[in-house]
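Removed from the display is one protein chain of the complex; every other protein chain stays in position.
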Amino acid sequence: MRLHETPVISNLPLSGGYYMLSLGAPELSTEAKPGQFVHLRIPNIEASSLRRPFSICDAEAGVIKILYKVVGRGTEAMARIAVNETVNVMGPLGNSFPCPVDDKMPLLVAGGYGVAPLYFFAKNSTTKGALFVGGRSEQDILLVEDFTKIGWETYVSTDDGTLGDKGFVTQILDKWQGAHPATKIEIFACGPDPMLAAVDTRAQNWGVEAWLSLDRHMGCGVGACLGCVQKIRRKTNSGTEEYMARVCRDGPIFRANTIVWEE
Amino acid sequence: MRLHETPVISNLPLSGGYYMLSLGAPELSTEAKPGQFVHLRIPNIEASSLRRPFSICDAEAGVIKILYKVVGRGTEAMARIAVNETVNVMGPLGNSFPCPVDDKMPLLVAGGYGVAPLYFFAKNSTTKGALFVGGRSEQDILLVEDFTKIGWETYVSTDDGTLGDKGFVTQILDKWQGAHPATKIEIFACGPDPMLAAVDTRAQNWGVEAWLSLDRHMGCGVGACLGCVQKIRRKTNSGTEEYMARVCRDGPIFRANTIVWEE
Amino acid sequence: MKPDLSVNVAGIKMKNPVGVASGTFGYGVEYAELLDLSQLGFITVKGIRKEPCEGNPTPRIWEVPGGMLNAIGLQGPGTEGFIEDYMPFLRTVDVPVIVNIWGTTLNGYVQTAEDLSDVDGIAALEINVSCPNVKEGGSSFGASPKSVFEVVSAVRKTTKLPLITKLAPNVPDIRVFAKAAEEAGSDALAVSNTLPGMAFDIEERRPVLANKTGGLSGSALHPVAVKLVWDAASAVNIPIIGMGGIFEPADAIEFLVAGASAVAVGTANFIDPSTSLRVIDGIEDYMKRHDMDTVSQIAV
Partner (left out) sequence: MKPDLSVNVAGIKMKNPVGVASGTFGYGVEYAELLDLSQLGFITVKGIRKEPCEGNPTPRIWEVPGGMLNAIGLQGPGTEGFIEDYMPFLRTVDVPVIVNIWGTTLNGYVQTAEDLSDVDGIAALEINVSCPNVKEGGSSFGASPKSVFEVVSAVRKTTKLPLITKLAPNVPDIRVFAKAAEEAGSDALAVSNTLPGMAFDIEERRPVLANKTGGLSGSALHPVAVKLVWDAASAVNIPIIGMGGIFEPADAIEFLVAGASAVAVGTANFIDPSTSLRVIDGIEDYMKRHDMDTVSQIAV
């Protein structure tokens, strides 16, 4: 983990308010592991603005890519970053997805920009599997062809039915699981809390491993401010205990059945 | 006085950190009188940043020009204003120089960007006269050829002697006055306080009228905040009194022998 | 259906809950060319006392990140000058006029209130016990609940006009100050004044303001003022006018959600004089979007 002053290679609009930012970051691109994120200082904004965390969507040949959605003032300013500017990036941060287990088929479950870390994961995985991606509407479904290109099956759902099945991503996951009850699977998921909680329940019901990447407001990004915590269950010698894990440092990826979801 | 959303026509660097900003402002350009200023909202800076006051340097054919020097964060951001942006401008503000009296020769005394309102004045004056301009160094001497072009004599001094006489602008003014003791004159001056105070003294010694344009930190620019005040002497029925005049509204131009200079 | 933006704050009938804060809008007339003053909920004029006041030496203002420091020092024409020079114009505008008053002594407050009590066209008095920029008077009266109570009680006995007490933000618990003002007969509260602050010219190694210290206003003050309004609203039954760093409609709506009955735009007037009008429109849009008929429904 280090601070990197990275030149902007491109900052391209995709569909529906999503952008792909490519940064020249040789060290980061070799070091980064799928599931890790960077903490990015947004240029041309008040000096007192906090950094913003983004998953590493791709890291190859000295370049890292970030897939982001414009949702507020920080990402709005990001959309205005121009090619000859530099961006200060802290990273790579957080833990990473475990390597997929050979005899299990990896199922990736993504909501919106949750595809970002999963794409990096899929690219680096020797075992191929299936991607299940959901979003509000057609334009929230990204990178599907990229997954196809690297040999992954893809299944799509949208809340409004404008692309793929109408409904939640967990419904197409259920459908697939119903059709392949005997397949040994392992789940890797990234998306909004309700989606992750639904995946968590399924993993427990199906008795399979699942790895869930959480999205929390962050301050420091390195485990110092305790701003991003999530209550996590862990085993102790005498039973289980709950503790406040730092999503930025102890996560962002937690094993299913350890997250204490709030109502 | 109104708010104007003005397109940027150009924003050209001159010598030594000075710039000329041209804004499309048809209404302003007809309304503005020499000596008046605009209060400008700087784009691409925190929304809570105060406006900055600038003299109108020229107003013609739907365009107003502002000659400014980069001295701090506001003017630094101004130097980055690009051609297709718009700038919100409040104006015209303040009082203006009186029309030059026909039988007197107008002498203009400027320090640094103090030439700005005086150029507008000279262009609109039917009587021609002489400009005395001083600055720290060669690059602080601006617009001299422009004054020459419209038929004004020009005299230059610099603190370091890199252009014109070495010394203060009041020294070249003194020299001229010594050489033309019989000429009836009227003085119009804009520059830093010490220069204006020195001009004030001369006007009193020589028994001539002088009009001095003050430069103060401003908040509102319209006379509401009382941030920009200057103690001014005025006649009353029973003698004289001192009051706190608002440089933005009661000024920026005050008659010689009315300003209560602080030590 | 068009929502009803009108509010009645302590007997002051306002077309909408958005006015302008004392000292940031002069006496109204200075902004008359820039906006239609009659569209405002109210105008609070610059703080005055009985006698004219010269204010502090300059520099009086300084920009800081997220706001500004001011140390105007309550320059003003005195009650007589105000009534003669500014009231005739203000009477021509269809808007409630609130006069912000102060004194260097308890009696000074009383005399100022007395002079203004029967003046036609004044809707209410705002008692300033929180100006950080004068050596005597101002915030020295706002520093303890006891002296707030004394000043407000004394002014209460002097006038029948609605009274608004303007409180200081730099207190451990604003609730006790709010209660003191309520018990003394204040009809409303204004929350809050500026935070005492300071900046140095490090090259010259001296304060940038001639008065050395000043009051911090603007965005920097906003979350602090929102918390103060929330706290004060929990402690008293009189209405609160929220102020501090309103630049956008959302900033004003935060105050209304927190329990304010009306709001005042301050520093933003300098930067965008149309802020208050934009805020009025923004509140109307918000009420439509949330299907609200009256402003009081915004409060949580």
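To keep things simple, chains are lettered A, B and C as they appear, and every chain counts its residues starting from 1.
Just so we're on the same page, contacts are C-beta pairs under 8 Å (C-beta built on N, C-alpha and C of every residue); 3 or more make two chains touch, one makes a residue touch a chain.
Keep in mind that this is a model prediction, so the values were computed, not measured.
Peer 1: For the chain left out of this view, which of C:Ser117, C:Ser153 or C:Asn170 touches it?
Peer 2: Of all options in C:Ser117, C:Ser153 or C:Asn170, contact with the hidden chain holds for C:Asn170.
Peer 1: Looking at the full complex, which residue from C:Thr58, C:Ser139, C:Thr159 or C:Asn193 touches the chain that isn't shown here?
Peer 2: Answering carefully, the residue with contact to the hidden chain is C:Ser139.
Peer 1: Looking at the full complex, which residue from C:Ala32, C:Met198 or C:Leu277 touches the chain that isn't shown here?
Peer 2: Touching the chain that is not displayed is residue C:Met198.
Peer 1: Which candidate, A:Ser29, A:Ser157, A:Thr170 or A:Gln230, sits in contact with the chain we can't see?
Peer 2: A:Gln230
Peer 1: Touch as defined at the start, partner being the missing chain; which of C:Leu40, C:Ala190 or C:Ala220 qualifies?
Peer 2: C:Ala220
Peer 1: Determine and list the subunit A residues touching the chain excluded from the picture.
Peer 2: Residue positions of subunit A that touch the missing chain: 1-3, 41, 46-51, 88, 90, 216-230, 244, 249, 262.
Peer 1: Under the stated touch rule, tell me which residues of subunit C contact the chain that is not displayed.
Peer 2: Output for subunit C: 64-67, 69, 139, 142-144, 168-173, 195-200, 202, 205-206, 212-213, 216, 219-224, 226-227, 230, 245, 250, 253-254, 257-258, 286, 298, 300.
Going forward, only the chains that are shown with their structure count from here on.
Peer 1: Looking at C-alpha means, what's the farthest chain from subunit C?
Peer 2: A
Peer 1: Averaging only over C-alpha atoms, locate the centres of subunit B and subunit C and give their separation in whole Å.
Peer 2: Centre-to-centre distance between subunit B and subunit C: 35 Å.
Peer 1: Between subunit A and subunit B, what's the gap in Å when you average each chain's C-alpha atoms?
Peer 2: 58
Peer 1: Provide the list of subunit B residues touching at least two other chains, using ranges where the numbers run on.
Peer 2: In subunit B, 46 touch at least two other chains.
Peer 1: Which subunit C residues sit where two or more other chains touch them?
Peer 2: Only 65-66 qualify.
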